[in-house]
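All protein chains but one are shown in place.
Moving on, here comes chain A:
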Amino acid sequence: MAADVRAFARTATELYRDVALAEKHHLPPHDHDRLKRAIEEVKYHSEEAQNLLKAQEQEQDDANGELGSQDWTSNPASAAAVLVHYESILRNKRLMLAYVHERCQKIKAFRWRLGNAVPKEIVDRMAPEEVHFATQYNRILSEYMTGAGVDDRLGNIDLTLDATLPPKEPYVKVLVKRDIGEFVTEEGKTVHLIPGSMHLLRRCDAEPLIVQGVLEHEGYA
């Protein structure tokens, strides 16, 4: 493994690039192998640095018997090597954390955009740890929005609404994208939402459906 390990954080860079260059709403599959390799590289760098440090200590003990003195001037090559190993560790660490963080942001965005119903093909691209995170994030966000366990006056408030701009009119023009058949509005009227048809709906009725992608916001009345 020594050969490809000398790439100094190249694996981690590729790892991060994979998610950084992905399209906004696209989550690439979790790259377990590369992540594991990057971790191995950190271990390798860490061991190498430790060995160099030990060798240096040994050398100095032999020379003057003085413990803990750090005189690298006689040995600039290994001093530089230790530094490069050290910097490689930090760089690897940051890249890996950035990778996890970036994916985490995307996973959160799914919750906001699609609600609880994250499609299976997206879940399949997550690591088990990420699936756990997604479930738990969903839970704490719902807890916040329903106000579970807190005593305040806010009640139940759905913050994932407002896919449209600030309200100008009480009615919005929407285009039906998906067939969900009959829909009963808050006022108790029934609308047939047939794909391709346009409707004028009240904001509060239309909002949840726009977020779900059943309707598309076409403009104001």
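Just so we're on the same page, a contact is a pair of C-beta atoms (placed from the backbone, for glycine too) under 8 Å apart; a residue touches a chain by one contact, two chains touch by 3 or more; residues count from 1.
Keep this in mind: contacts and distances are computed from a predicted model.
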Hidden chain of the complex, named as in its UniProt record, picked from "DNA replication complex GINS protein SLD5", "Ribosome production factor 2 homolog", "TATA box-binding protein-like 1" or "Actin-related protein 2/3 complex subunit 5": "DNA replication complex GINS protein SLD5"
From A:A55, A:A80, A:I157 or A:V184, residue that would touch the chain that is not displayed: A:I157
Of A:R10, A:K93 or A:R113, the residue in touch with the unshown chain: A:K93
Touch criterion as defined above, residue of A:N116, A:Q136 or A:S197 at the omitted chain: A:Q136
Absent chain, residues of chain A that touch it: 35, 39, 42-43, 46, 89-90, 93-94, 96-97, 100-101, 104, 108, 127, 129-130, 132-133, 136-137, 140-141, 143-144, 147, 149-155, 157-159, 161-162, 166-170, 187, 202-204
